[in-house]
Each structure stands twice: as structure tokens, then as C-alpha cells.
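Let me begin by presenting the structure, written as C-alpha cells, before commenting on it.
Complex shown without one protein chain; remaining protein chains in place.
First chain written, first letter: the chains are A and B, and each begins at residue 1.
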Amino acid sequence: MKFRMKWIKKLLVWMVCFCFSMMSLLPILWSVLTSFKKYIETQIFPPKILPDQFSLHNYAELFKGSSSIVKPLLSSLEVAVITTVIVLLIAIPAAYSMSRFRTKRTHDIQMWVIGMRMAPAVAVLVPYYIIYSRIGLVNNKGGLIVLYVLSNVTFAVWLLSVFFDGVSKEIEEAAMVDGLGHWGTLLRIVIPLAMNSILIIAAFVFIFSWNELIYAMNLCGQQTQTLPVILSTYASDVSVQYQMMTATQVIQIIPVALITLLIQKNILTGLSFGAVKG
Amino acid sequence: MKQKQKTLAERNAVTAKIMLAPLLTVLLVLGIFPGIYLVWTSLTDLQMNNASSGNFIWLSNYLALVTDSSIFGSALLKTLLFCLAALPIQFVLGYVIAKFFMAAVDMKGTGFLRTVYMFPLMITPLSVGLFWNYLLNPRVGAVNFLLQSANLPLQEWLSDSSTAFPCIIGIYLWQWTPYVAMLIQAGLLSIPGELYESARADGAGLLHITKSIDLPMLKKVLGISAILSLVQIVQTFELVLATTNGGPGTSTLVSAYAIYRDAFKYFQNGRACAEAVVLMVITTAISQVLAKYVLKEED
Partner (left out) sequence: MKRTLCLVLALCVMTATACGGKPASPEVGDSNTAEGSGTEANVDQDNLDAPAVDENTGELFSTSSEQAEAYQAFAAELSGKYAGKSLNIVTVSDPWLSGMKEIITEFEALTGCTVYISDLGYDACYSKEVLIASQKSNEADVFIYDYPWIGALSESLLPLNDSLTDHKALVNYEDFFAVGQAGSTWDENILGLPFAPYFTMLTYNTDLFEKAGIEKAPATVEELKEAAAALTSESTAGIALNNQSGTCVGQAYFEWIYNFGGKAFESCYPGSDDYYADMTPCLTSEESLSVVRFFKDMLQYEGSGALNMAWNERFSAFATGNAAIMSPWITDIMPLDDTEQSLVSECYATAPAVCAEGVKQHTPVGGYSMGVSRYAAESDLAVDFMLWFTSPETAYKFIGAGGLPARYSLIYDPELCSQYSYYSTLQQVVDTSFCAFRPQIPESFEIMDTIGQYIGLYLDDSMELEQAMKTAEEEVTKLLEDAGYTVNR
């Protein structure tokens, strides 16, 4: 009896989670359905839930010819992946340092770091456009990556230092005694133990660079356009082609969803560092 | 012995600096120029579409923001309202959702559901705005279609000044609550399971667990997420750009949108930079207070 109660409770909890996911999913499902429609089908009321025919025409259109979205898609991936890797390389040691060697200045540095995050795009974009156009970095993925690193490294450092605080210091001290230096401890003990948190941060850095529009719009030319720039072209002073826009949106979600699903086995499965701590 | 300890401390200090070096270099090298540019430009009348502009005009831009019945003032209030309305909902909802996902963590399919739940984060905000503008279109939108199917009165949503701003907040919450929920979940993971077990053994209720375990343990994560979300809200303008352009009237005109317009449409760069400085000072002040509270304890 008790077993059954527990089971029902679990199922209820799962159902609630399912509902939360549906809140996110339903509008996107509508967007998927819209992506198969013709323009005129998207504009009639009451709307038809299913398109007259499931034609892949809109998607085919996206991959056609010189304006195919394959290149922007790859640019987006490239920029987001490289940004994520660089951000982690810079943020992990910095966060470890902030978490372990706490000095008076740590707090100042942390505040300064987060202050950088508050700079609105206009404060960063215009001066960077001026520099980039002088040194020929406009229309260059490297230039974009530099800005993405700048805007993401701050939040990564902040959160990682908090998560590193949670990693048991006893295990580390034992490792130190065994002759591992700080770098060794960081690599062999702290990073594996805080892997879940690092992955979550990595996912967010990836998503933010994946989504970023304002810098990309002004610093990319045709050869380096990222996917958000393509999406932004649907915001014009003419009729919005919702069927094409939603098709692009769906394509924007797919790679990130796949990557998240791939790494999500690592998030929250196995041992969390909290469990080790106890 | 004492000698040795000192060298160890020195060595630690060196390691600490080496580890921080790349970050500080990046921030210094990349951050200093925009900083100087921002402050300098805010003291000039620069208009990038006008070659004869760019004269130093002292604090005129700032004075104009204060003295005029400037649009920016009311836009700042709108942003404040946005924060006050959105942040609590975002955090309560985010916490509840994170708790549920934690409770279901060992069940099949939860991971998949969590990824699905994060989908809104993966779309460019401008495009989210365009799409919700379509869903909320009073004439052809899916939301009014749902209302009609349920025999409820149809709404004007973004075309009515009483509902437009709540709609903008709703769209923001739809996209960014998953962000907070995931950060909170990451924090919940670091709370040892035994704490809950012993609390439950003592017969503590859900509310009590929230108050005595989760809140204190999550304090830092919550504080940081709050600052990050604050920054997120303060910088939200694509949503407005894609849906209402600040209307009806000025009911959805938030300060980030005003700055964006001044900077990239009117090219009143001097004024835009002054506005950006004001906004940054206010946000930094608020986050300082938050951060002090969050980071104080363990020192």
C-alpha cells in the first residue's frame, strides 16, 4: 500500500513536470505546425490546426541556392562552440582562484566582473565597431567571438566560483597532501566533481552566443552571418512570412536541443558534487 | 616551519594570480575601451550620421535627461515596474519548477522533459517576439482561438494599453523562467540529501524545508541569478521592438528600447550613452546591494 502511494505520488510529480514542459512546448509546437503551412493558411481565423498538406516546401526553400541557411547555421555553431570553449578555459581557473584564495580584493574583482555584464549593447557595440573597422575585423567570426567571450565570461566566472565553493575542501586537501598542486587538484578533483555545474554553465554560454543578435547583425557580412541575423530579416516593414520564420526557428532549436540531450545524460545523473560533499 | 608556511602562502598567492590572469587580461583589454568610449561620448553631442557633431558639451546630455519631461524618465519607471513584476514571479515559479524536476529526477523521461522545458531559451529573443506577436494577434492569433474554443471573451492583448505590458512580461517569463529554474536546480543539487532526510524525519513540512534548508543553502545562487535576471530585464528591448514598438501610447516603452532607438535609429549617440550610463549606475547600485547581502556571509 505504501509502495503504491509512493508510486502514485511520483507519477503525479512527473505529470506536473510534463505540464511545465508543455508550457514551453505548445507555442513551439504551434510554430512547428506553422512551418508546414502556406502564408495564407497562417493568416486565417479560426486557424487550421493542421496544415492542408504537410509539405516540406518551406524547409526546402531555406536550404536552396545562394541564400541557403547551411552556412549561417555552421557559422553559428562555430562561433558558439569556440566561444564556449574559450570562456570555460578562462573562467574555470579564475573561478577556482576566486573560490579558494579568497582575499579582500576578490570581492572587488567579482563586483567589477559583474559590472561588465551590465554594459548595454550600445556601450559595447559602437566602440567595437569603430576598432574593428580600423583593423579589419568586421565581417570576421574572430571579432564576434571576442565580443561573445567578453559578455559571457563574466557570468560564467561568477556562477562557477559559487559552485566551486560547494566542492568539498577535505577531498582537495587530501589530494594536496598526496602531492597534487593546485592545478592538479583543479583538473583531477574539482572539475570532475563540479562537472554538472560546469556543463550547465557551458550550456548557457553556448545558448547565449547561439542567440545573440545585435552584435552579429552589425559585425557580420554575408559570409559570416549567423542564424539570428537570418531570423532578424523577418522583422521588416512588410508582411512577415511566418511560415518561413517558424521553419528557421525550428532549425535554430534542433542543434541546441540535440546537444543538450547529449550532455544532459551528464547533468544530474551519477553523483552530484553535493552528495560527495556529505 | 614558519618559513615554509610563508612560502606556501606566497606560492598560493602566485597561483591565485596566474589563475586569475587570463580573466583580468580579457576584461582589462577588452573592457577598458568601451568604458572610456561610453563615458566620453556621453559628454559630447556625437551623432554618427552627422560628421560635424562630436563636440564636448559637458553634462548637457545628463541635464537634459533630468530637466526635460524626457521620455527616458518614464521609460526608466517602466523598466523598474518590469523588474518588480517579473522578478518575483520568475523566481517563485523557477523555484517550484526546479523542485518538481528535482523530485522527478530519477524517473524515466525527466531529462527529456527538462530539455523540452528549456526550448524557449534556444530561440533568438527578437524572433520570440515576432512569433508571440503572431500568437497574440487578436484577429488571427492562436491564443484568441483557444479563448474562443473555450467560449471565453476574446482579448486585445498587445493592442490594448492595459494588457500590452503584462503580455510583454508574460513573453519574457515564458522565455527566461527556464533559465532561473535551471540555475536553481544546479544549486539544489549541491544540497546534501541527508539534510532533507533528517528534516523529514523531524516531520518538517514543505514550507519549513523551503525556509530552513533551501533558502539558506541557495542564498548565493539565488542572489546571483537575481542579479543576472535583473541585467537581463534591464537590457530587454528586442521583445518590444518585435511586438509593439513601445505602444499602445507609451505603455510598453522600456528604457533599453529607448536607448536602442536613440543609439541605432536616431544616432543620437551622445544622448544614448548618457542614458546607458544612468541605467548602468542604477543597475550596478542595485546589484551591489544584492551582492553585498549574498557574498558577505562567508568572509
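Assume a contact is a pair of C-beta atoms (placed from the backbone, for glycine too) under 8 Å apart; a residue touches a chain by one contact, two chains touch by 3 or more.
Not measured: the values here are computed from a predicted model.
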Which listed residue (A:Ser209, A:Gln225 or A:Thr246) would be found touching the missing chain in the intact complex? A:Gln225
So one chain is hidden, and I want to know which residue out of A:Thr84, A:Ser97, A:Gln110 or A:Asn211 touches that hidden chain in the complete assembly. A:Thr84
Footprint left on subunit B by the chain that the document does not show: 47-51, 71, 137-140, 154, 156, 158-161, 164, 241, 243-251, 253, 261, 264-268
Using the document's contact rule, name the residues of subunit A that touch the chain not shown here. 38-40, 43-45, 65-67, 71, 74-75, 77-78, 81-82, 84-85, 126, 129-130, 133-134, 138-139, 141, 191-193, 195, 199, 217-218, 220-223, 225, 229, 232-240, 262-263, 266, 270-271
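Assume only the chains that are shown with their structure count from here on.
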Indicate the whole-number Å distance between the mean C-alpha point of subunit A and the mean C-alpha point of subunit B. 15
In the complex, go through subunit B and note every residue touching subunit A. 12-13, 15-20, 22-24, 26-27, 30-31, 33-35, 37-38, 41, 48, 97, 100-101, 103-105, 107, 109-127, 130-132, 134-135, 139-140, 142, 144-145, 148, 174, 178-179, 182-183, 185-186, 189-194, 220-221, 224, 227-228, 231, 234-235, 238, 241-242, 256, 259-260, 263-264, 269, 272-273, 276, 279-280, 283-284, 287-288, 291, 295, 298-299
Hey, which residues of subunit A end up touching subunit B in the complex? 10, 13-14, 16-18, 20-21, 23-25, 27-28, 30-31, 34, 42-47, 89-91, 93-94, 96-98, 100-103, 107, 109-124, 126-128, 130-131, 146-147, 149-150, 153-155, 157-159, 162-163, 165-166, 181-183, 196-197, 200, 204, 207, 210-214, 227-228, 231-232, 234-235, 240, 242, 245-246, 248-249, 252-253, 256-257, 260-261, 264-265, 267-269, 272-275, 277-278
